[in-house]
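All protein chains of the complex are present and in place, except for one that has been dropped.
Labels run A and B following the written order; every chain starts at residue 1.
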Amino acid sequence: MKQDEVHISSFLSLGTVLAVLLLLTTISVLVTGWHLGPFTVAVALLIACVKAATVIIHFMHMKFESLLLKLMVSGVFLLFALVIVITFIDYLLR
Amino acid sequence: MAVQINHTEHTDSETGKLGMWIFLFTELFLFGGLFLVYAVFRAKYSADFHTGAAELNAFIGTLNTVFLLVSSMTIAMSLTAIQKNKKNLALFLITVTIILAALFMMNKYFEWSHKFHYKLYPGSEVMRNLPHGEILFFGLYYMMTGLHAVHVLIGMILLSVTLFKVKTGKVSSSHFLLLENSALYWHLVDLIWIFIFPLLYLIT
Partner (left out) sequence: MSDMSNNETGNHISYLRHEGRYRGILSWLLSTDHKKIGLMYLYSITVFFFVAVILGLLMRIELIAPGKTIMEPQTYNGIFTIHGVIMIFVIVIPALPAIFGNFFLPILIGAKDVAFPRLNLFSYYLFLAGAILGVLSQFAGNGPPDTGWTFYVPYSAESSTNVIFALTAAFILGFSSILTGMNFIVTIHRMRAPGMGWFRMPLFPWSLYATAWIQVLATPIIGITLLMVIAERVLRIGFFDPSLGGDPVLFQHLFWIYSHPAVYIMILPAMGIVTEIFPTFSQKPIFGYTAILISSLAIAFVGYFVWGHHMFTAGISVGSRWFFSFLTFIVAVPSAIKVFNWISTMYGGSIDLKPPLLYAISFIFLFMIGGFTGLTLGALAANVQAHDTSFVVAHFHYIIFGGMGFATFAGIHYWYPKMFGRMYNNKIANIAWGINFTGFNLLYFPQFIIGIQGMPRRYFDYLPQFQTGHVISTIGGFILFIGLILMVYNLVRSIRKGELAPANPWHGVTLEWQIPSPPSHENFDVIPEIKTKPYFFGPPDESKSF
């Protein structure tokens, strides 16, 4: 069954999202100049996650999608994270 | 009350979109395997990964990131355009997306051929004489950006087909599933690069 109302993202909102993404990109490039030691990966990944979430929520329209789809996407990322963590139970404790 | 079947129904848009999202999940896990390998070896060889990353051109990497981010915006805008029945604007935006993708591929070509020129590719004499962590870093670089580039190409083909169908009116303000799904695929290509970029290019 077709949805009666399809949310249409405005050009302005999409442009704003791009501006945010470019800003985050700039930050992540600048941050590489700082010496963060073991936190480098964490910060880089954190910014990448924020960018990814922005793309998913706004460009990919997740903000206006069903709860079901939101749960699926979250579940998928969670599962992947768990697999990495469990693999590291081996590598970190060898 | 029972529903009489009258005719074969086309797949409705919610169904088609759900199918596309599930396909995207499979792509995430496909690249995920490479990210897992990256994580393991980054943890083991952090210094070598740092050295290896210095060989990469962060400027080109950043430029490519910008290309993909802008192209994500343009394809998202093309969907808005189609939904508002602005066919020519949609055609323009899809075309810009494809051009940005082509620019990305051009950069990739320059990056790779630059490295090939210095004999820095998997299996080469130069590669084999590098420290282990660097060998693995470059192996990951080639495999991750290579697989990603294959997906950029597939995306370009998909977008070209969509462009054609918008032109002929098969994709319109009342039937835009193909554009929606192509856009989702394109955003995935962007998403993967969002992670590849800092992990390969921006290691301090």
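In this text, contacts are C-beta pairs under 8 Å (C-beta built on N, C-alpha and C of every residue); 3 or more make two chains touch, one makes a residue touch a chain.
In this text the structure is predicted, and so the values were computed from the model without any measurement.
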Contact set of the excluded chain (shown chains only): A, B
Touching the absent chain when the full complex is considered, from A:6, A:36 or A:79: A:79
Residues belonging to subunit B that touch the chain removed from view: 1-5, 11-12, 14-15, 18-19, 22-23, 25-34, 36-37, 40-41, 45, 121-123, 128, 131-133, 135-136, 139-140, 142-143, 147
Residue ranges of subunit A at the interface with the undisplayed chain: 68, 76, 79, 82-83, 86-87, 89-94
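Convention: only the chains that are shown with their structure count from here on.
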CA centroid of subunit A to CA centroid of subunit B, Å: 15
Subunit B contact footprint on subunit A (complex, rising order): 1-3, 6, 8-11, 14-15, 17-18, 21-22, 25, 28-29, 31-36, 40-41, 44-45, 47-48, 51-52, 55-56, 58-60, 69, 72-73, 76-77, 80, 83-84, 87-88, 91-92
List of subunit B residues in touch with subunit A within their complex: 12-14, 18, 21-22, 25, 28-29, 32, 35-36, 39-40, 42-44, 58, 62, 65-66, 69-70, 72-73, 76-77, 79-80, 83-84, 183-184, 187, 190-191, 194-195, 197-199, 202-204
